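A single structure is presented below for examination.
Shown here: the complex without one of its protein chains, the others still in place.
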Amino acid sequence: MSIEVRNIHKNFGQFKALNNVSLKVENGELLALLGPSGSGKTSLLRIVAGLDFHDAGQVLFSGQDARDQKVKDRGVGFVFQHYALFRHMTVFENIAFGLRVQPRPVRPSEQKIREKVTELLKLIQLEWVVDRYPWQLSGGQRQRIALARALAVKPRVLLLDEPFGSLDAQVRKELRLWLRRFHDESHITTLFVTHDQEEALEVADRIVVMNQGRIEQVGTPEDVYHNPVNAFVLNFLGNVNFFHCRLAEGKAIIGDTALEVPGLSVDQPKAAKLYVRPNQFRLSRGPGKGTSLKAVVEFINPAGTLVKVNLKADTGERLHVEITQEEYRQLKLVKAMAVFVSLKDVSYSEYVQTAA
Amino acid sequence: MNTRTEPVVIRRLFIGIALGFFGLFIVLPLICVFYHAFSKGWVVYLQALAHPDALAAMRLTVITALVAVPLNLVFGVAASWAIAKFDFKGRDLLLSLIDLPLSVSPVIAGLIFVLIFGAQGALGPWLRAHNIHVIFALPGIILATIFVTFPMVARELIPVMRSQGNEEEEAALTLGASGWKTFWMVSVPNIRWGILYGIILCNARAMGEFGAVSVVSGHIRGLTNTLPLHVEILYNEYQSAAAFAAASILVLLAIVTLVAKTVIEAVIRRGHTA
Partner (left out) sequence: MKPGFVKKSILPGFSLSLGFTIFYLSLIVLIPLAMLFIKSSSLGMAQFWSVITADRTLAAYRLSFGTAFASACVNAVFGSIVAWVLVRYSFPGKRIVDALVDFPLALPTAVAGITLTELYAPTGWIGQFLNVLGIKGAFSPFGITVALTFIGLPFVVRTVQPVLEDLDPQIEEAAASLGADRWQTVRLVILPVIFPALLTGVTLAFARAIGEYGSVIFIAGNMPLKTEIAPLLIMTKLEQYDYAGATAIAIGMLLISFVLLAAANYFQWLTSKNLGKV
């Protein structure tokens, strides 16, 4: 089922939780709502579910306005951030709940319920906890039970609020791969909220980046990472260095140095901010053929897939640079050594209005 | 040395002071009741309890509690649902108004019902015309008891419901449950221990209430005497052993209440671990 929201507004007193948000989720898509806390992503998810009410705008399910549809009739499976498992029920009863509360004529038989619950427990690989209570389970297990409970009623869309937010790093990684695989098999339209860019980039088909109640950008992970529409998206999706500079004739002029900027063309000199990802720098021991920035190594952390190097440029900027282990060995970097920095690429640049 | 404790001397001194105070104010009275109750032997004790007036008093006490507690329970559930689950203007005011009966003297609680239903009261002439007895009769006793125990269930339930939040109810609704089903299958089971806790405390106070009931009862033996009033009459007639025998039943009620309360607290605590 496709979901569309049109011009949604939602205020909490003076605070604008959602400010004219429009979005279309395609049928069978796995979509991440990504943003810092307070960006409105959870509000949007709850409004889609029918758990909260919007002040203005429309929510459409498969093109139908859902305004008068009660939560119970919307066919959404909602997984809460803290799972909201029924604490007085066993795992079995939790998963069976949605089936048991169906109106008598359509309610499945006890036998059918048992089969369905067993099938779901098999799906989440937790058959052996069937008689336990929620408090006897680990966070990761509760998370999967909450998912199974939501799936039991065959929802048309699955909504997950920070599904991995309160889990250990290791479990979180496993579960998000599991969710991706599950979605590839079930193709159920899924919308999940997260503040973790890595999670969104790894799992989602498309990412919606939100900030202060507005949507900043919608796109594939590749798209939002490599072609951010503004500095917020760029910043939120990973570490970035930035320089104040003047752009002229394909070069960025920082102090006395003119750095060559690949793929840049400007008609006339302009003041600008230049954003560079840590892996977009090239380091060398001598000044290369292009002009480059002289810097001193302040700190090196070689533990990891990439080597993290902190530099202080002669112009005063501090740079966070990532190079491969191979480059690190070739350069024989040590602390306090002088290096030369040039640019492989630039993520994003924006022009700064200079005072007239 | 552990930075979170005191020298042994001070620790012992404190434990000594606490236990001494405690023994003087709690344990000694407890022993005193049973000592006096049995001061004239088993036979007198049992005779005192089997006296028709004593039995009538016990019956009246039970009837009063059987009416007052369920009414306050329904109120407590409704009030805690509205206050804990919803965000509305005037919620704090409502909370203070619910607690109001706790800061009103029981004697004043009795007085207000006399002012309404008494012979000179606002509804007095009308009640007399229709031959309805409220004051110096069962309805008055029940009303005064309800007033005095009014907030006791609500006060226990509101914090419990608040701490549980709304998520489980929301989950039930997204799973297709109706409002009633959500209430009965999710909300009520979650507060069942809180409900029981509230009932027990409310019941103890309802059965033991003295001041308010004393004002509205009229002290008619065998008819409008509750057990605490029965104790008073016997004591004032210098039938000390009989008075303490009747009192011992109320002490047992208090002890059962405390045991039940402790057990429920343990169960609740166990449910919150892990």
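Going in written order, the chains are labelled A and B, and every chain counts its residues from 1.
The working rule: a residue touches a chain if its C-beta (ideal position, glycine included) is under 8 Å from a C-beta of that chain, and two chains touch if they have at least 3 such contacts.
Just so you know, these numbers come straight off a predicted model, no measurement behind them.
Among B:A50, B:L66 or B:V107, only B:V107 touches the chain that is left out of the view. Residues 3-7, 11, 14-15, 17-19, 21-22, 24-30, 32-33, 36, 71, 74-75, 78-79, 81-83, 85-89, 94, 97-98, 100-108, 111-116, 118, 120, 122, 143, 146-147, 150, 166, 169-170, 173, 179-180, 182-183, 201, 204-205, 207-211, 214-215, 227-229, 231-232, 235, 240, 243-244, 247, 250-251, 253-255, 257-259, 261-262 of subunit B touch the missing chain (whole complex, contact as defined above).
Even with one chain removed from view, subunit A keeps its contact list with that chain: residues 50-53, 70-71.
The rule we apply is simple: only the chains that are shown with their structure count from here on.
Put simply, the C-alpha centre of subunit A and that of subunit B have 54 angstrom between them. On subunit A, the positions that touch subunit B within their shared complex are 49-51, 70-74, 76-78, 80, 82, 84-89, 97-98, 101-102, 135-136, 149-150, 152-153. Contact residues on subunit B toward subunit A in their complex (touch as defined above): 167-168, 170-178, 181, 185-186, 189-190, 192, 271, 273-274.
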